[in-house]
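All protein chains but one are shown at their positions in the complex.
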């Protein structure tokens, strides 16, 4: 097996005295989508945020996270991102007071040429609504903006937190397609509840349970095994969203 | 509809609800009585001749010390009342000084200029102050966030201008208005009776703390806490945010007016200091210093602030400071320099206020106990 | 007629002074979301540094080029103090708005007291070019040159700030950072630098206001900043927080209103009118004249 | 013990406790500094360098009120509680007005300092003053116009009690002598004075009396000068402390000053002694007030011992030689009759000198007798 693009070892996070992650270890393969699964509140978002260095002030992070030879923890977020770590947060976090175009302009990184064509081709809506304040976009439109924002730049790894949440089925399909295409060139660590999307995209899967890794392996295998999905995710593989 | 919150004034850090603070089981049975014990101790304090050199100028029962304590207690109460707005409901008013000033000047003018007996003057003033708060609140609450803060500031500024203008020689302008004590009960006049003023101040503080505690533990208090977090949601739950905010505003205004009345008696007059916007800012400082939304934090903050405010003048002129080299002694002899520096340090070293000190010290004490 | 011209021009001079004070305040308030009560301190630092430089700095003086050098030194000093304050005191407290307010309140107390401890409470004569004491006759009205100087300076500052916000990326970063600092870093931007820059600019604007205000008053004293600050706050709020253009409009409205009411009405009415204007504007348009409609 | 228990001093050789409550910090700190320097010099003078009255040492307790009446009241209560029978100080009028009733309630002697408000005069039996009052300023101002009858006088003053008092005094003194007095008022917070200067100019007064205190004064003078007010009429105002002189700038030489005191205004024994004793050797506006206060304290203790009633008796009607010359404590209302001066300012840059044009005696500048209130 090739070198992982990201390796997380023994990651522990405590926030306000609560042990939220307790020694999580997993690797992200250099190609394709690695999906992070688990029930509500197991710590998926916490994991992603710890990787990009956004643990809240009262939190405490232990363990190691490496991208290649580079250790990520303790480096400021903006450095990590400039170094090619793209992050799409769970609740979109578009800048409500800025227009769509301004949101995109903000994401440009110095020294690179932003791929506006690519983004506008994926989400024509963003082009059309360039002058609308992002805060007045619908939920789905905001999600497009949040994804479009990271795709302006070349990344070495994308962290994407529940991108299809609150999206219409048609857009879910579109987003899945976008991610699929993106994953051809950049590895993606994806948190996703929609198992249909997982089935379509994921190569590897990491399942968290109560702050620990409960299972790692091939995602398709996981979805095939009804017993496994039942015990890990609480659903039979047949019950995934249509 | 967007789901983005406007950049309003952020809610102050919330109090940790009682049920969340663990590890006080031994004290649990006694805790409800702690306030009572504190009250009794404070009430019998004037019988003590203990000398705390450096802390107070004279023994605890000396008039100077009692006067200082009385002022501190009034401000403790004032801060607790302000916390009803700021810490419990999340309303940032920059005009709270107005209602305090209304109490001070109202009482003074009614007693000195109109010659009313004290109880009538006090009753009229407190009623008037409460009505004033209700009226101005009704207007100001049409805005939210910073706009609300600024409208209240504007109203308070009008009060300050009116006092300074000295219409009809009523307020004495910048010179202030000494209280005419001839009609006052003898027990409230004269240095030897300072202890009665102390008890009055203590009673005021006790009333405010009781009211704030009861109100914030009441069903209405629950709504106020909800307003602090999400006003829109309160509306959708079927409660009128405006009404509840107005009640809190009026109540806090009334409490402040009552504080003004007590303060007027203690200080024996009114001066335009009490109308300044700095006073509101200091109230904010007191509350945050103590810990917003906690029962004792604002009280502690108010008491400590006023204590420092009064005592630092003595500190600045003390020999210890004067013997320092000039680059130190000059700033240190400016009380405001020391006070300002103390705030800044307090913000850094007691985030969450003095009230959070106990929780912050818990690891330390448990570690010590284990040894 | 000449009275009207005189009142208008001196009113504009007053407005210019308010705007100079308010612009920095508005910038810091609107962009960095810090209600900066220490702005008066920056003002004082600018004024005293200019005063000091005119007497002590080689090349600086109270006239001509020397005066420009002195003012430049004052502006630099104000900016430096503002940066220092941001780095040491404000930065650790971002996203804790109330604590920031408190720190600036503490700072304003301590800072002004420090100025007083160093230079005394009394007003000192301020070094200034002779021509700023004179008047220019405009259609029969004797308009003080210092007021005209303020008007010109305010116009220049307004232009410079607008250019900064419109043509640099910083404006964008700052506005986004106010909403969600975390997310700006997550886009690979060091948002802290941008905020420090805002403070530097705000401090420079304040220091300029302090220096030119002292030219106007003829003296410098520790408490000077504080008395202007309350009107500057009113201007900022009427104009809409963070809107530099709004502040300019509001400053003109406040300055002229005050001047005319003080002449034609009774004393003190000018201040009451200004406060009334604030209340009316806020009740009708809580976001201020030029503010964007608050959302949700 | 009971809550009313307080220690009280006794015994003959016990020191005399004197409390000095004045501004050591805050906006009036400079006035306070002059006051205390004057007081110490005066004490030295009145006790012939011993610091003792008889065999009793004078023990000073200095407290800073920062200009806040509430702090002053606390300080006074503290001092009284510790057995102090004499309190002096009060740099600001607000402090004087609020401490005076405390003195009366507790029957201690209070000698108000630089506070100029007329209301302290006749405030009560226990309250005296060691400085001048607004009324005396106005009487001095009147001496500038000679025959007042038919003249037009404008008073330009700040809103508030200080302005009210000055305007009322001008109406009584100059208006009483037949002049037509009107007022122009401005908020104390004003920063732009053109409207007021225009109003004054439009009124075309024969005499303009300006009562303005505070940091905006220089801007005010400059505006009056720029709008041609100073050139077109006689302008009278009180001369403030030395440090403020340069801030008048060019306007300084165009103004007729009435003065409470400045260095060189008098050449009395006391003035020489004061000059020798104070740091810097240059007398200023409020040194005489402190000096006189010390003289009054020594007199009170000499005659009254620890009995405040006797002290009051000893001070009422007392005449003494102060820094300014002959001073008289008027028995009826405790006004302090004292010489006042007309002065001219000359010089430029930072070097200004004041010269006395005329001296009014204490009787010439005497305010009308006030009703004793308490």
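Odds and ends about this structure:
To keep things simple, chains are lettered A, B, C and D as they appear, and every chain counts its residues starting from 1.
The working rule: a contact is a pair of C-beta atoms (placed from the backbone, for glycine too) under 8 Å apart; a residue touches a chain by one contact, two chains touch by 3 or more.
Assume contacts and distances are computed from a predicted model.
Its record in UniProt calls the unshown chain "Amino acid/amide ABC transporter ATP-binding protein 1, HAAT family", which is the match among "Amino acid/amide ABC transporter ATP-binding protein 1, HAAT family", "Heme exporter protein B", "Nitrogenase molybdenum-iron protein beta chain" or "Ribose transport system permease protein RbsC". The chain not shown here is in contact, across the full complex, with A, B. From the options A:6, A:67 or A:172, the residue with contact to the chain not on display is A:172. When the missing chain is restored to the complex, the residue among B:225, B:262 or B:283 that touches it is B:225. Counting the whole complex, the residues of subunit B in touch with the unshown chain are 1, 3, 11, 14-15, 17, 19-20, 214-215, 217-223, 225-226, 228-230, 232-241, 243-244, 247, 251. For subunit A, the residues touching the chain absent from view are 15-16, 38-41, 45, 90-91, 125, 136-141, 143, 162, 165-174, 176, 193-197, 200, 233-235, 239-242.
One rule holds in what follows: only the chains that are shown with their structure count from here on.
Using the contact threshold fixed earlier, the set of chains in contact with both subunit B and subunit D is C.
Comparing chain pairs B-C and C-D by the number of C-beta pairs in contact, the larger count belongs to B-C.
Averaging C-alpha coordinates per chain places the centre of subunit A 76 Å away from that of subunit D.
The mean-CA centres of subunit B and subunit C are about 31 angstrom from one another, to the nearest whole unit. Between subunit C and subunit D, the centres computed from C-alpha atoms are 37 Å apart. Counting partner chains per residue, subunit C has residues 113, 116, 178-179, 268, 271, 295-296 touching two or more of them. In subunit B, the residues touching two or more other chains are 2-4, 7, 161, 164-165, 333-336.
The touching residues of subunit C, counted against subunit A in their complex, run 169, 172-173, 175-176, 178-180, 182-191, 292, 295-296. Across the interface of their complex, subunit D is touched by residues 3, 6-7, 10-11, 13-14, 17, 113, 116, 120-125, 133-135, 142, 144, 216-219, 221, 223-224, 227-228, 255, 258-260, 262-263, 266-268, 270-271 of subunit C. Across the interface of their complex, subunit C is touched by residues 25-30, 159, 184-187, 189-192, 194-196, 198-199, 215-219, 222-223, 226-228, 241, 243-244, 246-247, 249-250, 350 of subunit D.
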